[in-house]
Each structure stands twice: as C-alpha cells, then as structure tokens.
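For this view, one protein chain was removed and the others were kept in their places.
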Amino acid sequence: MLKVKNNSEMICGTELISRFYDKELNTEEYSDIKAHIDSCKICSESLAEYGNLTDELKIAFNEAAESDTLKIENRIIESIRKKKRAWWIRLADQVFTRRILIPAVMTASVAIFITSFYVKNSEQLPGAVITSLSSSENVVIVQIERTHQPIIWINENG
Amino acid sequence: MSNNTNNADIDDSRLVADLKNENERAYRQLVDKYQVKLRNVAYGITLDLEESADIIQDVFLKAYIGIAKFKGESSLYTWLRRITVNESLNWVRKWKRRFRWQHQSLDQEDGSSLDIESEDAGPESAYSNKQVSVILKKGLDKLPEKARAVLVLKEVEGLSYEEIGEALGINKGTVSSRIFYAREKLKECLKGVESEE
Partner (left out) sequence: MDKKMYKFALGWNLFLLIIIPLLVMFFPETGNCGQLVRVDVKMIYASKDKKSIDPRVQDLVRDLNSEFVYSSYELVGQKIITLNDGEKSAFEIRGGRKLIITSKGVSAGKASLEIRCIKEDSEIIKTNIDFRKNGDTTIALPAKKGDKLFLHILVSF
C-alpha cells in the first residue's frame, strides 16, 4: 500500500481517488484521503464523475436485462435435453472413470484366469496316451481308475 | 447480510442436489434465477447482445455437464459467473479484430456513428440519454477487454478488488490500475458528449 501524505500532487488525479471511491483503502489511508477530498475541488469533482459513470454503466449494461428472456431460457433447456439423450456418452463417462474401469478389468482378468483353469481341469482327457510300444518282455498295460494314468507293467521273463 | 447469505446457501444446496439429479425443473429454476445477471456480465465484456445470449446458453450447458463435479466450494452463482467471464473473454479475444472492424466501418464523417449495437428495442427515453449510451458504448468498445472485464465486475456485479482478482487470476494492484484506467478513459468520452451539448 502506498504511503499517503497530504501532498495534493500525490493524490489529485491518481488511482487513489478511484480506490477511495471503491472503498478499497485501509482505515488510515481512507481518513487521509477523505480529508484531502473535502478540501480539494478537483478531487471531489472526480468523485462525482465516478458516481455518474457508475449510473451510466448500470444503464448501459442492463440493456441485456429483459430482452428475450423466455426465448433464451427455452433454448437453454432444449440444449440440455439434447445432451441428456446422449446416453451412451454418460454411460461411457461412468464406465471409463478410473474408479470403475480398473477394478472391473481386474475382476474380469481374475475371473478369466480362474475359469480357464477350472475349465481345463474338468476336461476328462487322458494325461498320457501311449502311441506305440515294443518290448522284448511281457508287457501289460494297466490304467489307474482314478486318474486314468497308464501303467506299463513289464514282467521279466525267466 | 449474513441472513441473506444463509438463505441463499440453503436454497442453493437444495438446488444443487436437484441439479445433480438432472431435474429439469431445477434447471429452469437456475436459468430463471441467474440468466439476466449473467447475460449482463457477458454483455459488459462482449458488448454484443446476441453473442451474450449464445454465451449464456453455453454457460448453462457447461453447468449441466459439470454439475456432477461441482463441490460447492464457491456458490453456484460465483461458479457460473466465472464460466461466463471466461467464455466472454475468450470470445472477445477471438473476434477482436473482426469486432473492431465492424464498428469502425460504421463511423460517419461528422464523428457520430451508426451503432448497430443499439437495437434498443425498448422505448427511447430522453434523446440525450440515448446519445450518452451510444457514446459510452463506443468508449467501452475502445477499451481492451481486460479493462472492460474488471469494470463490469466492479460496477455491475459489485465485487471487491480481491474477488475480481480471484475471478480473473490477477492481483489487486492490477485490478486497481485497470479500473482507474478504464474510468479515466470513459470520463473523457463522456466529457466529449457534454461539450457537444
């Protein structure tokens, strides 16, 4: 914050008057400036002009005020409705959030992993198949009942 | 003031809940409540009536899209206004040259100008008022949009320098100097009117 002396040159026609008008000075500065303004014609005129400007601006900017309010409201609601209809966007938005997607993918992977094991194990295919055999001895082939494991039983001659 | 704020807060939080549920009536309520104020802000920056309406449409649409993430750290209106200010500034920057060109081409030889802006559909009050308005708008148009934005937020919305700084991402000192600059420039414009009368 600028230090304020009661030096007219430092105050007249400066930003300080603008700040004073907007009440953006601290207590000390405020009283100093006020004291100056009360005794300075230029500055009090400035202040009045600011007030005038505020009134004019309010009029100028309020032009947007009442025109076409309902029409615009309807346009807005219509555009929101159009957004709503894009359900797949909303669904995708929800699905692709990290909080849902990552656990979902993990769960799916685990499920696939487990399922594949289970499926494979439940296949009752033989673990080993003898495709050819030749021996100089007596051979008997037996199968374990539980696991269907082939046993090659060799009897020694003699 | 605290009483008002409390009521506003209660209303707001209920409204926000309804908005998050995509309740259409809630959206109508929202638009009803804030449309005019926001359009004024947009108009103050863009100085274009039609464009302000378009911008506000976008603002409310963005509100619809973003309401899910709205945490209520600021008030609903503050949030909407911030979006409005940003959209308006973006528009001005985008069409700055074209905008200026449109207005300059309407300058007539005697210094007055046919302002296509003044589609004042409303009843024409005192002729001098209209003149002032026209001159003022010409002056506003000459201002850089950044100065216009702070002026709008100060004079129309009544925000403090600090709030303005937050809304625009600038510090208080910059806010103060821009407002001062804008006021001085506009004062000159208005002085011009007086001398003609």
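For the reader, a short list of remarks on this structure follows.
To keep things simple, chains are lettered A and B as they appear, and every chain counts its residues starting from 1.
Definition applied: a residue touches a chain if its C-beta (ideal position, glycine included) is under 8 Å from a C-beta of that chain, and two chains touch if they have at least 3 such contacts.
Predicted model only: the values in this text are computed from it and were never measured.
With respect to the full assembly, the chain omitted from this view is in touch with A.
Checked against the full complex, the one of A:13, A:51 or A:126 touching the unshown chain is A:126.
By the touch definition given at the top, subunit A reaches the unshown chain through residues 86, 88-89, 91-93, 95-96, 108, 111-112, 115-116, 119, 125-137, 139, 142, 144-147, 149-156.
We take it that only the chains that are shown with their structure count from here on.
Subunit A contributes residues 14-15, 18-19, 22, 24, 49-50, 52-54, 56-69, 72-73, 75-77, 79-81, 83-84 to its touches with subunit B in the complex. Partner subunit A is touched in their complex by these residues of subunit B: 22, 24, 27-28, 31-32, 35-36, 39-40, 42-44, 49, 52-53, 56-57, 60-61, 64-65, 120-122, 129, 132-133, 136-137, 140, 151-152, 154-156, 160-161, 172, 176-177, 179-180, 183, 186-187, 190.
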